[in-house]
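A single protein chain has been omitted from the complex, and every remaining protein chain is retained in its original position.
Right, subunit A next:
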Amino acid sequence: MSSTKIFLKSSDDKTFEIDETAARASETLKNIIDGGCLDGVIPLPNVSSNILPKVIEYCKKHGGDNGSSKKIANGGVDKDKEILPDYDEEEDKREKVRVDELKKWEEEYMDFDQQVLYDLMLAANYLHIKGLLDLTVEKAASMIRGRTPDQIRENFNINSDFTPEEEEEMILIEDEWDDEWAFD
């Protein structure tokens, strides 16, 4: 396997090395490489040296293919699959081993605090790494899904900045809906 090295410079002027095949997981880097504007080091003014190694770790694992294990595993997110299901059991079976391994890796990889989560999300967005973006965004969504507003506020330290009158008004609307939906 040819492994041309690419050098990435973080916002705080630290240089990191990455294989070209891994770097191609990023649409942005791929365009730079293919565009032939490769001039030794690629500066990434939006990504700090705290987060860049984490991004590189992801790219190394996913170099070439874009997409998290969720996607491969036909996970609940992709609802259009219902329309045209793919009944390829055998391939599923073979994939399963790979997917399970990847899931485990993702679990360990995603073990960090919220600051890192958002930084990673921003970096993935900036570098156009679809799989990493989906992974981080889904993580944030999972902290909202199925929770009450209070729980969500607590999860994210969101301060409700509504005036007491507005709060009152919202509660009224809520009650109205609740009544509508209540059991007969």
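Assorted remarks:
As a working rule, a residue touches a chain if its C-beta (ideal position, glycine included) is under 8 Å from a C-beta of that chain, and two chains touch if they have at least 3 such contacts; residues count from 1.
The rule is short, and it goes like this: contacts and distances are computed from a predicted model.
Going by its UniProt record, the hidden chain of the complex is named "F-box domain-containing protein" among "F-box domain-containing protein", "Trafficking protein particle complex subunit", "Cytochrome b-c1 complex subunit 2, mitochondrial" or "Cytoplasmic tRNA 2-thiolation protein 2".
For subunit A, the list of residues touching the undisplayed chain reads 77, 79-80, 82-84, 89-90, 93-94, 97, 112-115, 117-118, 121-122, 125, 133, 137-149, 151-153, 155-162, 170-171, 173-178, 180-181, 183-184.
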